[in-house]
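A single protein chain has been removed from this complex, and every other one stays in its place.
Let's look at chain A:
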């Protein structure tokens, strides 16, 4: 039967339809479910109240991340250190109890594999190409980097997946975002995704599933692809996909929860059929030429407020849309920035290198390359928070921790940390943070905190100069390892 060419998204979707209903809504099977402490307690409570069980506990993996302090968890005497905030402690405790009660695998805060849920999934080989993967967290889009259809869900849906292993969904429209060319000196995957969001806007992807294509994405490591897919949601798209390829297979092979032996061979054979067929149609295509992307950062309180580091704070009056003008004015007031100021003249008090966007080994290497032989500027507090215990261990094996600590950075335990103000790592009101995380919303890093999103190398450059700085001025031109791009 001759069939029309399909996109990667359509293929994954078709493989997971349990039932299609008259109105077009589909009951979609969910292969993988990640659970963390913040969005799950009410779901487990719902199951308990209704006397329901978890349908497929073996397809579910739980790990605490949002609430955990990033200070040591085990004291010198080998005993667990208590968590000071009683509410955080209660939520973490609830996850431990709920997973035990419902028979779900749980990675404890003291295990080497603990980390941010979106770092842990790929790293453990829990995330696989062609699977459907959900988590009660919007940055679940990250897992699309491996070719999984992955998206964030609310707590009612968490409960629905726990009870039924399915979700009721409408098929999304498809958007191809193609990045051609090659990345310039000092330009990282973070700059690419910021450029994309700057182009399509924070709501540009609403209703779409994005597929990232083009030479730049193909040449990118899994770490870099994870950074990009992670921020799909900041452009409004619930999911962002990258077609699986040899890079994907090489990354997954041998991971603890990845298939082995004959299963592995079968899996790879199927994964090779997944990339979009030649001639497959997308509802919308956006193309970017990577040559035009500079190291970038945000100036406002929406991730679409993107500017090159060589640029200036925009004048709100320069926006054609009156609503955007108004939003820009409010943003600049909140950010304490005057129009026309050169971005490089803006001083920072905090630097945060971490979060599920940029806390993997390549991110830490890129930041360490800038920090090496330099000192964190006076008046700056800079912290590095590895995305998982395994990342931390690898970084320590490579000596990155010594570079950071030697330069005056704090080297901390894995968790969401300063990405969101839910644990003790916060930016005080009115202070400014250069952050490798994914959201610059009002109050995201603490009430009144001012956030500039940027790449790990750019964050390190801000730390050692005490201002928003162009990393290209700090690096020898022959070093082009800015994270996530294979040379």
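We take it that a residue touches a chain if its C-beta (ideal position, glycine included) is under 8 Å from a C-beta of that chain, and two chains touch if they have at least 3 such contacts; residues count from 1.
FYI, contacts and distances are computed from a predicted model.
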Choices "Xanthine dehydrogenase molybdopterin binding subunit", "3-isopropylmalate dehydratase small subunit", "tRNA threonylcarbamoyladenosine biosynthesis protein TsaE" or "Septum site-determining protein MinD" - which one is the UniProt name of the chain not shown: "3-isopropylmalate dehydratase small subunit"
Residue among A:339, A:406, A:428 or A:443 touching the omitted chain: A:443
Among A:6, A:202 or A:219, the residue in touch with the chain that has been omitted: A:202
Selected residue (touches chain absent from view) among A:218, A:329 or A:393: A:393
Residue of A:8, A:54, A:128 or A:434 touching the missing chain in the full complex: A:128
Which of A:259, A:339 or A:428 contacts the chain that the document leaves out: A:259
Positions on chain A contacted by the hidden chain, ascending: 15, 18-19, 21, 23, 25, 27, 29, 31, 38-39, 41-42, 45-46, 50, 52, 55, 58-59, 61, 66-67, 72-74, 85, 87-88, 90-91, 94, 105-107, 110-113, 124, 126, 128, 130-131, 136-138, 140, 152-157, 159-160, 163-166, 168, 170, 202-203, 206-207, 236, 238, 256-257, 259, 263-264, 266-267, 270, 302, 323-324, 327, 389-390, 393, 413, 420-422, 439, 441-444, 447
